[in-house]
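All protein chains but one are shown in place.
And now, subunit A:
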Amino acid sequence: MHISPVLWQFLVKWLNASALFPREASTIAPYADALYFFLLLMTVVGVILVGALLFGFSVMYRKEKHPVATQIEGSTLLEATWTIIPLGIFLVVFVWGALLYFRIYNPPTNAMNIYVVGKQWMWKAEHPGGQHEINALHVPIGKPVQLTMISQDVFHSFSIPDFRVKREVIPGRYTTVWFQATEPGTYHIFCTQYCGTNHSQMIGEVTALSPEDYQKWTQESTSGMSLAQNGERLFASMGCNSCHSGSAAARGPNLAGVYGSKLQLAGGSEVLVNDAYLRDAILNPSQHVTAGYAPIMPTYQGQISEEGLIDLVEYVKTLQTNYRVQQTLTTSQSDQAAPTTPGMVKP
């Protein structure tokens, strides 16, 4: 925005105080609002222009004043003008909007990850440390937070208006969104995709805390077992370790270090191992046979809840990897984010 920062601050303060404007509580919000003001200005100018033309012509050429119409064919010059000017403005809006979109949907690589599962009609948040919340989400301010989300049943959509972020939560696939809260406080979480009877009750609250308070909150509300630890337990109880034992003679590939690598499949193709891949490999193993192994893994479809899958994925992630790859699943950076580590590709 080419508007003086002081004036901008003033405007934002004033608008924040008025009930016509949501709070600006994330680092993205000012960027979204800047575009919004530009679009608002475009609309107001457009409407005034059309209104003025209608009004002006109506006064000047009303029948009493102008009894005989003069026929005009058209004018290429005028028509070119009102084609090119709107086109120019719309292209500016396009570029601006696209930049904002990439800013909102491409998380920084240092973001901390929290899982969210949507289900009729509640939001369940799963922190890596094992804290579980329902219709609530605690986050620290000043730190980028990424949500990796999935739905257990129908489409939902996770929206925090005061942060200006929203992302559809879809059955069967992970989507992500990130934000960085700026002000301590509580803000609405809405489900914005119609999801059945209690759609309008699928409301939650984000609590943004100062880093110290957040620290305190994590300690107080831990369930004693992190997601990965839970996953480890599941890994044993579901019998995964009987094949993925890690030994050379095992019937399934060793999973250590597999997360974030490029894996050679039986068909000859290569895949990037990320959350989405791991989830899918557990549910539809026959479609992702690692090269060199027999297609003997059973499907776990219907046997593990979305939370269980998240735990397992978290567990696999922690297995002897010396680097943590951030979630960039649906973003343009996902390919770069996971360099192939030599020796990681199974025979």
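Simple rule for what comes next: a contact is a pair of C-beta atoms (placed from the backbone, for glycine too) under 8 Å apart; a residue touches a chain by one contact, two chains touch by 3 or more; residues count from 1.
By our rule, contacts and distances are computed from a predicted model.
Only one chain is not pictured, and the protein name UniProt records for it, out of "Amidohydrolase-related domain-containing protein", "Acyl-CoA dehydrogenase", "Cytochrome c oxidase subunit 1" or "Thiazole synthase", is "Cytochrome c oxidase subunit 1". Residue-wise, the contact with the chain that is not shown comes from A:Ile72, picked out of A:Ile72, A:Ala248 or A:Ala294. Taking the complete complex into account, A:Ile170 is the one of A:Ile170, A:Met225, A:Val271 or A:Val289 that touches the chain left out. In the complete complex, the hidden chain is touched by one of A:Ala111, A:Ala181, A:Cys195 or A:Leu209, namely A:Cys195.
In the full complex, the hidden chain is touched by subunit A at residues 19-22, 31-32, 35-36, 39, 42-43, 46-47, 50-51, 53-54, 57-58, 61-63, 66-75, 78-79, 82-83, 86-87, 90-91, 93-94, 96-106, 120, 153-155, 157, 159, 161-162, 164-168, 170-173, 175, 188, 190-201, 203, 283-284, 301-302, 330-332.
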